[in-house]
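Only one protein chain is missing from this complex, and each of the others stays in its spot.
Moving on to chain A:
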Amino acid sequence: MKEQRYLTVTALTKYIKRKFDADPHLQDVLVKGEISNFKQHSSGHMYFTLKDEKARILAVMFSGSARSMKFSPENGMKVLITGSITLYEQSGQYQIYVKSMQPDGIGDLYLAYEQLKEKLEKEGLFSTAHKKILPKYPKTIGVITSPTGAAVRDIITTIKRRYPIAHILILPALVQGDNAKHSVVKAIEKANEMAEIDTLIVGRGGGSIEELWAFNEEIVARAIYASKIPIISAVGHETDFTIADFVADMRAPTPTGAAEMAVPHIDELMERVLTRQTRLLRVMKERIQFDRQRLNRIEKSYAFRYPRRVYEQKMEQVDKTTERLIRGAEKVFLGKKETFTNLHRRIERNSPNELLKQALLQHERLAKQMNRAMTGIFSEKQKDFRQMIVTLEALSPLKIMDRGYSLVYNEEDKLVKSIEQISTDDPIKVRMSDGSLLCKVVEVQGEENK
């Protein structure tokens, strides 16, 4: 044998790996088994062995696939797996790469639950805006559950203990089995036809997911959503939520819890009544005390202590007002009287007698005025005249002659002003201030002779 015919381990392993990878059946495997040697790496990858009584296979689930899982795998858990088979070359071991994994036994139900939950959530059936408020003091509580069993007993005893004045009406329903959903829906509808029911508890005791399944049914969810009466869901399983829990207005972990939510405790109510009564008493006491103090204050006031003063003051006020009234009236009267007198006077003044008298008076006055004016004018003129005489006297030739001047007249008694008018031997008359001289001209001398 030649050496070339020997394969390396790597080559052989690669060859085998190709065989695995090429087989379509091995690329899409559905396998179920039990988990053992479960380890989750800090990276999120999961490593475990899947086994049954006779065989085992290594399994790897990478974090990417593991993240979308709805449960946490544990050792001993039976699971359903989809994945592909491949060979891990370093160890020469074949293993399954897990794409998805779900707990065995509930597989379809689990899926259905998730799908329905998602659908209803999208539709808004879980919206808090739609949740109804439970009545504070319910009168009739409808209980939809099996009439036998722990749930109904727990609900009844709890309500009776806390709030015995509430009326309980059991609406019997099947709570497990295929007909349970229809039975529960019918009971919810029936309850909504009964006017007296103001609170509904819908539920049952704990059980496996199959037993509780009716509460994960769509028609039940829709019936709860459609109910006009507020519903408390009480499906006895503390950890898992049913669809009914999401839709219900309140969710109680147990039937007992639901009963506690449904009714107040009578002792608390008693306490509340007493508190109100105390407040009522206190507020009234305070009120009366306050009013009494006010009254005391008022009684101590001036008006109460000296009532006469109030009265006297009023009297004074009356007097003063009366006085003002009289004064006012007088003023009005006097005013009118004065107006009358004035008018009367005007009429008198305008009578013919009066007018005549006035005219005479005026005439007299005018005459006097005229006389006075005439006398005035006369004396004025006299004064002027005297003045003129004085002036005249000053201008008189006689006055000038007094100062030594003489006037010469010719024969015809004409004033001689020039030598031209005179010839030698002409007779002339020289008038002096105190008389005249009759003279004869001896010689006429001209000015040039001087």
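Simple rule for what comes next: contacts are C-beta pairs under 8 Å (C-beta built on N, C-alpha and C of every residue); 3 or more make two chains touch, one makes a residue touch a chain; residues count from 1.
Going forward, contacts and distances are computed from a predicted model.
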| item | value |
| --- | --- |
| Name under which UniProt lists the unshown chain, selected from "Pyruvate dehydrogenase subunit beta", "Dihydroorotase", "Exodeoxyribonuclease 7 small subunit" or "Branched-chain amino acid transport system ATP-binding protein" | "Exodeoxyribonuclease 7 small subunit" |
| Hidden partner chain, touching residue among A:Lys136, A:Arg308, A:Arg403 or A:Lys417 | A:Lys136 |
| Of A:Val98, A:Val152, A:Ala180 or A:Ala221, the residue in touch with the unshown chain | A:Val152 |
| Selected from A:Gly64, A:Pro164, A:Pro307 or A:Pro397 as touching the chain missing from the view | A:Pro164 |
| Touch residues of chain A, complete complex, unshown partner | 135-137, 139, 147-150, 152-153, 156-157, 160, 164-172, 190, 266, 269-270, 272-274, 276-277, 279-280, 283-284, 287, 291 |
